[in-house]
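Missing here: one protein chain of the complex. Every other protein chain is in place.
Up next is chain A:
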C-alpha cells in the first residue's frame, strides 16, 4: 500500500493534468506486482470493492480507539467534510509498520464481508494500528465503498498508455465492460489477444460539450445535423452472438432493468451496437424524466411499473455493423446504416430512430429549441455530419445546446459548510420565496458560484448568523440569488409543495434587496406552466 499511498499523495497535491498523468505513469512502471496494477486500474475505473462496513459502526470504533466521545468525532466530521479523512486524522499514530501490497489490503477489505460485527471490528482496528495517515484514509475509503480519486478514467488510460506503450484508444476499449480484478489478470486485460473476446464489451461513449451562447459560430448550417436532446438515460445496446446487452453511461450493465428490449436480440443482426437514449415513452411521445426515475432504483420491476413507465431506445448512432467497428465512418454514413437497421427491425414500440430536425437557417433551429420543453427534451444536439464517433468528452464535432433554465429570484435563509475541498466554506444554502411576510423554503443549492464569491458569502454568513443548529446556520434574510433549474414538479414531501430538478445558483443578485425576491405565487405559476 506504500507505493499506492505515495502515488495518491502525488496525485492529490496537484491540479495539473500532466503531473497527474506522470504520477500514475511512474507508478505503473515502478510497481512490479501486476495484481496491484490491475487493482489500481479497477479503482480508477469505478470498479471499487463493495462497502463491507457501515459508517455508523466505523464511527463508533474510531471514537473508541481514539478515546473521544462520538459527538466530537461528528463535529470534526462536519469541519473536515470527509469521514474517511476524519477518522484517519483522529486516530493515534500507528504502533507498527506494515508493507503489505495494495492487493493484499484489498483482500483484507473484501474478506470483511464474511465476518460478523466483532470480527470486522477486530480486523479494522488491526489495520488502523499499522497504517499511516494516508494509508488509513485510503483503507477507510475502500471499506466504506467510497473510493474516488480526482483522476478521470481518461487520464488513467493515458498514463497506462505511456507506461505500456499501447495506444490509448485501444486501451480505452480494453478497459470497458464487465471485468473485475478477480476474474482477469493484468496480462489478459492489457496484453490479451483481442478486446472483442468478451462479447458484452461496449465502446467508450462520445460525450458532447455544452454550447455557450448561440450556435451561429459553428459555420455552415448544411454541415450540421440537429436532433432533440432526449431526457432519459444514455445507453448502448449490443447484440452479439444472439445475446443482448445494455450498458448505461456509467458503464453499468443494465440489461435486466429494461426487459422490454429483450426481443431485439432476435430483431437486430449479430454484431450490432447502437448508441441511444433509454427513454420513457408512451402514446407516441416521451414521458417526463421523473417517471423514469421511479423505475431506475428498483430491484424488482412490477408489472405495474412496466406498464406505467414503458421505455423505448431512442437510437441516434451506430457503432458496430455486422461485427465491424464503424466508429470512424462519418456520421452521415453511420446514420444511414442506422436508419436501415431500425427500419428492418420493425419494432417501433421499443426501438425508434431519434428524428432529425429539418432546418436551414440558425434562426429555424432557435425556434425549434424554443419548443424543446414542450416536447420533453432538454434542448438540441448538434453533430457535424462528417464527425467520427470519438470517445470521451471532446470539443468540436458534437455540441449540446440546452434550453435556458427556468429561473426564480430567492432569498438565502440557511447556510451550511460544504464538503471536501470546500469544507471550511459556507456553500450549501437553503432558499426561500415570499409568502406574505414569511419566507417559505423551497430548494437547496450548492453550486454555480466562484470560490471568490463563496469566500465573501462565508464571511457574510459568519457575521450574520441568527441561530446555529449543529452545522447549519440560519442567517438574516438579506442575500438574493437567481436560482436556475431544469424542471419542476409538485411534491407532497416539500413544505413549499414543489420539487426542483438540478437547482443551482446562476448568480448572486447583489443589486436586489430581499424584498424584491420572487413569491410563492410566482413559483406556483411556474409549476402550472411547466410542471408535470
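We take it that a contact is a pair of C-beta atoms (placed from the backbone, for glycine too) under 8 Å apart; a residue touches a chain by one contact, two chains touch by 3 or more; residues count from 1.
By definition in this document, contacts and distances are computed from a predicted model.
Peer 1: Which name from "Ferrous iron transporter FeoA-like domain-containing protein", "Ligase-associated DNA damage response exonuclease", "Acetyl-CoA acetyltransferase" or "Aspartate carbamoyltransferase" does UniProt give the chain that's left off?
Peer 2: Listed in its UniProt record, the absent chain's protein name reads "Ligase-associated DNA damage response exonuclease".
Peer 1: Return the single residue from A:324, A:343, A:424 or A:447 that touches the missing chain.
Peer 2: Per the contact definition at the top, the residue touching the missing chain is A:424.
Peer 1: Tell me which residue among A:6, A:66, A:104 or A:506 touches the hidden chain in the full complex.
Peer 2: Once the missing chain is taken into account, the touching residue is A:66.
Peer 1: Given the contact definition stated above, which residue among A:111, A:180, A:293 or A:459 touches the chain not shown here?
Peer 2: Final answer for the missing-chain contact: A:459.
Peer 1: With the full complex in mind, choose from A:29, A:57 or A:79 the residue touching the hidden chain.
Peer 2: Considering all chains, including the one not shown, the answer is A:79.
Peer 1: Touching the missing chain, which residues of chain A?
Peer 2: So the residues of chain A touching the unseen chain are 12-15, 66, 68-69, 71-73, 75-76, 79-82, 85-86, 89-90, 93, 137, 419-425, 451, 455, 458-459, 462, 468.
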